[in-house]
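With one protein chain removed, the remaining protein chains of the complex are shown where they sit.
Here the chain labels run A and B in written order, and each chain numbers its own residues starting at 1.
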Amino acid sequence: MNETNETIDSATGTHSAAVDTHANDVIQPEHDVTRPGHWHRLRAGLSILFASRAAVVGLIIVLFWVSAAVLAPLLTPYTPLEQDWKAPNQGPSMAHPLGTDELGRDLWSRLIYGARVVLVILPISESVWLPGGTALWGVFVALVVGTTLGLVSGYFGGWLDEVVMRLLDAMMAVPIILLFLIIMAALGASAVNVVIAITIVGTPGIARLVRSLTLDIRTREYVRAAETRGENPFYIMFAEILPNARGPIIVDAMLRVGYAIFAMGTLGFLGLGLPPPSPDWGSMVAKGREFILEGSPWAALWPSVAIASLVVGLNLLADGLREESMRYQ
Amino acid sequence: MDSTDQFHPAVSDLKRQLQNGEISRRDFMRYATLLGVSTLAAGQMIGLLLPRKTLAADIRRGGTLKVSQQVQKIDHPARFSWLMPSNSMRMVFEYMTLTGPDNITRPYLCESWSASDDLKTWTFNVRRGVAFNNGDTLTADDCIFTINQWLNKDVKSSLLGLVGSYLDPGGIEKVDDYRFKLHLKRAEIAIPEHFFQYTAQVLSHRTFEGDMKKRPHGTGPFVLDTYNEGEICIVKARSNYWQKGFDGKPLPYIDEIRFIDMGGELAPQIAALKSGEIDLIDASDNPGPQIMKAVNRDAHVQVMPVATATTRVMRMRVDMKPWDDNRVRMALKLCQNREKILALAYQGEGIRGQDFHVYPKHPEYCSKPFPRYQPQRARKLLAEAGYPNGIEVNLAVGSEWTDIVRYAEVLKQDAAPAGIRVNIQTMPTSQYWEKWTEVDLGVTPWTHRPLGTMVPNLAYIADADGKPVPWNETRWVDPEFSDLLATASGTLDINARRNIFCELEEIQMTRGPIGIAYWMNTWMCSNKRLQNVAAHPNLVFLFNEAWLKS
Partner (left out) sequence: MGKFIVRRLVLLLLTMLLVSMAVFLITEASPGNVARNVLGAFVTPEQEASFLAQLGLDKPVWQRYVHWLFGSDWKAARKIGLRLKRLVTEKGFVEWWAIDESGRPVRWKLQGDDLVAELRQPDGKTVRKIDNRRWESDPQGGWSFWGVDNANHAVRWQKGTDRKVWTFIMGSGWKQSSGGPEEYLPLKKGFIRGDPGESLRTGRPVGDSLYVRLRNSLVLAGIAFVIVMPLALFLGLLAGLKEGSIRDRVLSVGGMMFSVIPEFATGIFLILIVAVWWQLVPGATVFGEKAPWERPDMLILPVLTLTLIELGYVLRITRASMVEVMRSPYIRTAYLKGLPYWRIITKHAVRNALMAPITVIMLHVNWLMGGIVIVEVVFGYPGLGKYLLDSALYKDINALEAGAMILVIVAVGTQLVADIIYTIINPRIRYT
């Protein structure tokens, strides 16, 4: 397989994400040879961010949801589980700004506690939870697995590369929804299993992206130099190649978080999301849907809007970052 | 019609009870017909009019009825898993009896029957002049063949558990071509009802070979034209059906019925009903208020309500911890805020339940007070049972039964003050059915049955070896309860039976394995052009005399 073919492969490498628009222009590893200090890097990053209006709008939307999630208990007098059996399926009112769901629970409260599940906490069981949202954990684990596979495959090449890539190709040839479905049907509905499903679905795309970046970077002088120094291959992969590939990976990861939120919604819709009474957006839509034709669309409307807005925010942020960083170079 | 001596001796007792106001007219109808009195005769005895007939002049022949129904895999009617396939096939195949929308069981392919005094020998007379759609005449052989199919282990019919518990193959006796006798192992009053179980369609002993699609030879008003699983089933009217319409010509009035598979999702089906693309949704396997609520203000749609004994049973495995302790079971039962559950889970469209599996409109129902929501008493009971810090339990529910999920969510909320922490475990409904008898705590749907003895005989007793019967999902076997139930099953006198039921209900309420929070109303919602139909508590389709307005 020659280099030209690689370009094609890398184009296919990231097409799987729903909202990913960078299929052919992402392969731009950073030429970060000078390695400035942390503070300098942060400032450079922020200036890129603020240079793009799209990125700023995206950031505002994302920050809105993150702060709503973190501050949820302060933003509403209700808990997301409090039922009012005299007032189910109500429209917006003074008492309930967004209305109530089928059990008389406050929709605004459920919405912002739902943002927690996505962005801030990973509920392991009723009482145990990990920091970092379900979508974030899914993408993070996929990043770890996918990056490792991509680095190893791209750096070593040969039969190892061939085998890994063929397996990942096979995984990517299965429609994502089917893959999700088979996995969730096999594992059962829980937050941890949603993380596992997002990981399995996300890994091939990330591995492909990282592999094509690795193929490019490993021909650079500093990698050659490290090889001549006789460094451990894993040191080269993780300390030399990976840091220089991080830009596209971060942008890709942001889009993937958006996709993971979308996927959680779809799973909830199919009845394979987080178990009730968790205020999971997808499950909220799925349950509220039953009442739309009865004349109470609110319970399904708000979480749909929430999913859409958060994904738009992440997309804008990622797009803006990518465009500005390209211009920066 | 004063001379009742041609009837079963108990009929005159019934008449006396009716006159003294001890039983209702409905009960009288039910028991008189049960004892072989024809509906007509029984109706005349009490001066009760038969169901109103539409004016003959209105009736129009012809037209195609379109029904939304999942066209499932079928081969043997005795093996139907769900009501739905029986609804399309009951156009082609018929039953020996008919339990009407009023819960009264009437003669059908068997034109009359009689029971011995001890209710252990039943004689059935097969209707003459009924022909299968391939031209064969219906005889007692066909009925015997059909019953034998139920009892044949290789057929794997769910009727084996029901009928097999009181009838052996050797107990079937053919008297002549139009008469057969059943010699039972024990007294049973519900045989006519069992003959109308959805799996009890009568087959041709000459041509049936295990797959009803290949030789769809039934006695029904329609013939099977097409059966494409997952797509469509078409039945077309036959010309020589045994029942006659108002004009003296054979029924049915409708030319053709098309059952179209639109999947299980309700929204597209409701949209299609509202736009007139379909005339009716088959909701028999998932009754709920969603369809009714969405169409009840629609000018093209008529909504026919019916109260049923269909319910959601919160069942606890008494052979597993912590439910082996009645105090724990009682504690969870006390956590049901019935009014709230009914209002939120089923949108208030039903009546409250009382933790025993007898429904207020069952003839043998004995009135009991409604248990109240008492979390503090529940907490005390838990402490007495050795759980002063409360317990954590997993509640299994099928996610497609959305009312059950809501029931579980309300229960979780209301059980918390009592110290019971409920984890709701949702699973696709098909997965729930895989383990419904195995989970320690779950909510199982139980369908309407017309008599109070029927469900307890299926679900709360042991077999002859003392092992809980197959559908006893709670493993709860109480000797006193079982004995009383056996007595009740062999007691014809309705007041005596109700007295036994007072005790049965008390036992199940105070030490039983189940919570029943509500009984569900259901609705048949059809396009207004469908005439002369009524909602059946099981939502079965009885369309022999239905017709379509143009």
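To be clear about the criterion, a contact is a pair of C-beta atoms (placed from the backbone, for glycine too) under 8 Å apart; a residue touches a chain by one contact, two chains touch by 3 or more.
What you see is a predicted model; the values in this text were computed from it and never measured.
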Inset, instruction - Report, in label order, the displayed chains that the undisplayed chain touches. - result: A, B
Legend entry - Residue of B:K15, B:K66 or B:H362 touching the missing chain in the full complex: B:K66
Legend entry - Touch with the omitted chain, as defined above, among B:H194, B:R258 or B:H357: B:R258
Legend entry - Absent-chain interface as seen on chain A, which is shown: 2, 4-5, 7-8, 11-12, 15-16, 18-19, 21-25, 54, 166-167, 169-178, 181-183, 185-188, 258, 262, 265-266, 269-270, 282, 285-286, 289, 292-293, 297, 300-301, 304-305, 307-308, 311-312, 315-316
Inset, instruction - State which residues belonging to chain B touch the missing partner chain. - result: 66, 68, 72-75, 79-82, 141, 145, 148-149, 151-154, 156, 158, 161, 169-170, 205, 209-211, 214, 226, 228-232, 234, 258, 260-263, 265, 267-272, 274-275, 277-278, 428, 430-431, 433-434, 436, 470-471
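Note that in this section only the chains that are shown with their structure count from here on.
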Inset, instruction - Quick one: report the Å distance separating chain A from chain B, using the average Cα coordinate of each chain. - result: 49
Inset, instruction - Name, in rising order, each residue of chain A that touches chain B in their complex. - result: 81, 83, 85, 88, 102-104, 125-126, 185, 188-189, 271-272, 275-277, 287, 289-290, 292-295
Legend entry - Residue ranges of chain B touching chain A (in the complex, touch as defined): 266-267, 270-271, 290, 293-294, 337, 340, 343-344, 392, 399-400, 402, 405-406, 408-410, 412-413, 421, 423-428
